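Only a single protein chain was left out; the remaining protein chains are all shown in position.
Going in written order, the chains are labelled A, B and C, and every chain counts its residues from 1.
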Amino acid sequence: MHRKLRIAMIGGGKGAFIGSIHRLAFSMDGHYELVAGAFSADPIVSQNAGEELQLSRDRVYPSFHTLIHQEALLPTAVRAEVICIVTPNHVHYEPAVLALDAGFHVILEKPMTFSLGEARSLHKKVLASDRFFMLCHTYTGYPMVKQARQLIQAGLLGEIRKVFVEYPQGWLHTYLEGSKQKQADWRTDPNRSGLGGAMGDIGTHAFNLAEYVSGLQVSRLCAAVNTIVTGRKIDDDGAALLQFNNGATGVLMATQVAAGAENNISIRIYGEKGGLSWKQEDNNSLQIVWPDRPAECWRAGTGYLSEYATHNSRTPAGHPEGYLEAFANLYRNFALAILAKENDALPSAVCTDFPGSKEGLRGMVFVEAMIKSSQQQTWVEFTH
Amino acid sequence: MHRKLRIAMIGGGKGAFIGSIHRLAFSMDGHYELVAGAFSADPIVSQNAGEELQLSRDRVYPSFHTLIHQEALLPTAVRAEVICIVTPNHVHYEPAVLALDAGFHVILEKPMTFSLGEARSLHKKVLASDRFFMLCHTYTGYPMVKQARQLIQAGLLGEIRKVFVEYPQGWLHTYLEGSKQKQADWRTDPNRSGLGGAMGDIGTHAFNLAEYVSGLQVSRLCAAVNTIVTGRKIDDDGAALLQFNNGATGVLMATQVAAGAENNISIRIYGEKGGLSWKQEDNNSLQIVWPDRPAECWRAGTGYLSEYATHNSRTPAGHPEGYLEAFANLYRNFALAILAKENDALPSAVCTDFPGSKEGLRGMVFVEAMIKSSQQQTWVEFTH
Amino acid sequence: MHRKLRIAMIGGGKGAFIGSIHRLAFSMDGHYELVAGAFSADPIVSQNAGEELQLSRDRVYPSFHTLIHQEALLPTAVRAEVICIVTPNHVHYEPAVLALDAGFHVILEKPMTFSLGEARSLHKKVLASDRFFMLCHTYTGYPMVKQARQLIQAGLLGEIRKVFVEYPQGWLHTYLEGSKQKQADWRTDPNRSGLGGAMGDIGTHAFNLAEYVSGLQVSRLCAAVNTIVTGRKIDDDGAALLQFNNGATGVLMATQVAAGAENNISIRIYGEKGGLSWKQEDNNSLQIVWPDRPAECWRAGTGYLSEYATHNSRTPAGHPEGYLEAFANLYRNFALAILAKENDALPSAVCTDFPGSKEGLRGMVFVEAMIKSSQQQTWVEFTH
Partner (left out) sequence: MHRKLRIAMIGGGKGAFIGSIHRLAFSMDGHYELVAGAFSADPIVSQNAGEELQLSRDRVYPSFHTLIHQEALLPTAVRAEVICIVTPNHVHYEPAVLALDAGFHVILEKPMTFSLGEARSLHKKVLASDRFFMLCHTYTGYPMVKQARQLIQAGLLGEIRKVFVEYPQGWLHTYLEGSKQKQADWRTDPNRSGLGGAMGDIGTHAFNLAEYVSGLQVSRLCAAVNTIVTGRKIDDDGAALLQFNNGATGVLMATQVAAGAENNISIRIYGEKGGLSWKQEDNNSLQIVWPDRPAECWRAGTGYLSEYATHNSRTPAGHPEGYLEAFANLYRNFALAILAKENDALPSAVCTDFPGSKEGLRGMVFVEAMIKSSQQQTWVEFTH
């Protein structure tokens, strides 16, 4: 067991769904210790959250500016090393840049930024920095998602021809923002969410999953993006025809108005030789179909999986892991990569297999392409 | 039990997959007696098929022309009443028109015709005729598909917002036509299949299922249609963004190159209040999801189903019916409609709930729209 | 196509669930023509059923005695060849024996007889006869059940260690016989059903499935058989610990009071090397699990199945068959066996793979063992 990394949070105060998820995720494997936070733009709310989390009062800050500034002044052995940013999208870019500049490793919620311009700038910043940066595309943390990618990399399915990815949710099927429900409120506000609503919030997850598992890149798309619920100011639904850089084609769907749908993000990929499918609802299984022999179900925790899948499991087969463990895998790999470098070792490829600023930038390109294609009713090329 | 209808087949000789399926389907409920056939364009093949089927030699014809001509000359009590046409697409229009003109009821395989022009003409012919006409969109014969339609008609899901339909097959993932395999051979030949390959063969099924269950009509679409297997002369894959006449949107996918996929046509529909899904692989179940209460699984053969679903079942719950029974439902309803009229009764709405020339015409409009949209890379309006 | 066999029915009049199932089953593949019947002990009911079925009036009989007697007097080319007996259990033995004695082939519903004594006697009679005899254990007609048996015969799972079979139904969870519902009425009447209620009705199916798939024989059991619904005169529920002739052990469960359960008979078998499972609800799949490699799903209609499974399918993979097709497989194989013999050919092993009097006798031994073991609260040996 290595030493614990000291982590600070920006955002994640009361009512912030994802804040507590992050804390569960980074606590799980014992690689992090929460030492500081600026949990809200409201100093009182921030302080209350800090108390609730039993932080020392002097490490709870009234703003992300003060957090970054003050923590940087603390002795090396005391100050936070990693800053985790879980604020609404319009407060991603500035703290991320400030944190990197101040020498912190950064973990950032998706979508990477408010605008594509910010994304381009942040990506450059990350490339130029010697700090680690992670973007929280949780679903690529699942062991069977990693196994799927490995099987395709190994050529098991042959050349990839078709990629179908979808992310159906239903929680915004009514005008929930009218009730000021916190999650709905900012996610449906273009001033905080950015160009895309559902496209930024979950479309980017679907997009990232498609590129991660297939190992391909979307080169162009043709989309229909909709605002279905009356009164809403931003998209809550969309779909796109996809074309990939190897000539493969596919479909992406992401919606937040599928009344009754929970969160069953899923992917299916077909190659020349066979196909695979994975869905979050049954995340410990990876289904593979063949034209000429029985279908297979590969299972998490078994002995026949790749190093990538095995490394990202904690329990033996039949003891299901889930979303929190997938999230924890991101955090664990991030920590192992940092600690390896600290020990002058090269982090293994397995540990650096987490999404970064390149994936973040591509996500923002995706959002812009979706909106633009839909508005213009044409195919749109991906350009960075 | 009513008297049996006398049926004649055009097509369906040796190696014709769908021919034996039709015979199983129309035999199941005892409403038909096969009395004549022109089973192949090759008179020898036709005669052999007739023998195999124990038909009287003089009722086995060397061509559909002779069949229609000769049968029409037979005494009313002897001659075929229904002509079932299961030939490749380029031999749909002519026998259908001749048969209707000669006073036969007609059952026709999908897609309705070789070309959209033929479809328009045949539809007019049917409208002007007093004969019954059925197009074999088998999947709407499933009891739980009918139940799905009924639930939507009854407003259970509220206004429909999203329709996702897909039809993944894998049997054409290689250049199967190179081996002259009979099914692949004509289906991939534009001179026999028509404008669409996969789009005509299975895309029309998916399209019909979407319109039947939703009760809506596609008003425009934007498609990407592909020929994926090298050497193939026609599309084997495609997808489209859909827009419906009530403003709902959706996605259609149909592919024959999804290596390892069998035939799991499926549909998901979301309305303001909830969603439903059905897939052929689990055809006796209809899944319904709600935002605020447990998901439901409605099951074939139970006591709580609509008259439409109940009428189209034969076994009690838990005794699974399948594809042949769905097909047989089409045949049975067609017979009951004919027999009701024969007895000067109005056939019940339940019995006339089978696809006809309107559905056939819409299918051909769909095929053309798919190809055109894909070629032009634009949205295409549906016009008849 | 061979000539059609002429079949007569005893039982199966109005309200008899299984009568119409039999007619659907023997009609499906065109091997039978219904020529005669004694559909009820009530001559009027019988005559009405005959009319409904469009039989010639003189071939509809007021009793099974007259049917057997009169048909036997008809010319060879006219008279029924096969007699199908679908009466309540107390009217199994006599017509079966009379029919065999009169030279008819016999198809009999399960359980084979009212009493074990009758079963022993009938089994001897069948062994001594040159007529074919089939007992309707429908579930062994499913292609994937046959595949399961073949895989075990081929040693794929190694020596069999565990057999779990269950048959949960719910339709008798209330005192349905109080309403005189026809199915419940006789099945819960010891004077018509015999020693066992649920044990005879569905326990024998589960027992037969276990022995058929495993290829083993139960050698002893220890049972708890219950009458759960107040007022009922016969068992409606039971379970047993099983021991097989190779030393394997297992559990059998059969109940008709599992409120909400449909008819999902299922089996799981584990050997030294792996396990398999099949359930009727998903009858076109056979699941196989291995300790050291991915689980497999073998699917009906695919190209990698055994001759037994392939012979008992009609549709390509992904076009689900079900209960009626399984039932039709029994009838088809029975016909093919008869026709082969008629042509002085040896029927293939695939065609004679249907349950007979030996299975019927074992079923009756099972029922008696269940009741006796439960009453004595001890293990009971199987003896014939």
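Throughout what follows, contacts are C-beta pairs under 8 Å (C-beta built on N, C-alpha and C of every residue); 3 or more make two chains touch, one makes a residue touch a chain.
Every value quoted in this text rests on a predicted model; they were computed, and no experiment measured them.
A.B. asks: Could you tell me which of the visible chains the hidden chain touches?
C.D. replies: A, B, C
A.B. asks: Would you indicate which residue among A:45, A:102, A:317 or A:350 is in contact with the undisplayed chain?
C.D. replies: Result: among the candidates, A:317 touches the missing chain.
A.B. asks: Among C:61, C:139 or C:270, which residue is in contact with the omitted chain in the full complex?
C.D. replies: Answering carefully, the residue with contact to the hidden chain is C:270.
A.B. asks: Pick from B:93, B:298, B:327 or B:379: which residue touches the chain that isn't shown?
C.D. replies: Counting the whole complex, the residue in contact with the absent chain is B:298.
A.B. asks: Quick one: which of C:234, C:257, C:324 or C:337 touches the chain that's been left out?
C.D. replies: C:257
A.B. asks: Footprint of the hidden chain on chain B, which residues?
C.D. replies: Its contact residues with the unshown chain are 288, 292-299, 302-304.
A.B. asks: Residue by residue, what part of chain A touches the chain that was omitted?
C.D. replies: Contact residues on chain A toward the absent chain are 1, 3-4, 17, 20-21, 23-24, 27-30, 52-54, 169, 171, 261-264, 280-284, 299, 301, 314-325.
A.B. asks: Touching the hidden chain in the full complex, which residues of chain C are there? Just list them.
C.D. replies: Touching the chain left out of view, chain C contributes residues 157, 161-162, 164, 168, 170-171, 173, 222-224, 226, 228, 237, 239-241, 243, 249-251, 253, 255, 257-261, 270-275, 288-291, 295, 377-379.
The rule is short, and it goes like this: only the chains that are shown with their structure count from here on.
A.B. asks: If you average all the Cα positions, which chain's own average lands nearest?
C.D. replies: Chain nearest the overall C-alpha centroid, as shown: B.
A.B. asks: Quick one: how far do you have to rotate chain B to sit on chain C, C-alpha fit, nearest 5 degrees?
C.D. replies: C-alpha superposition angle, chain B on chain C: 180 degrees.
A.B. asks: What whole-number Å value describes the gap between the mean CA coordinates of chain A and chain B?
C.D. replies: Here chain A and chain B have centroids separated by 43 Å.
A.B. asks: Starting from the mean Cα coordinates of chain B and chain C, work out the distance between those two points in Å.
C.D. replies: 35
A.B. asks: Which residue numbers or ranges of chain B touch two or more of the other chains?
C.D. replies: 171, 261
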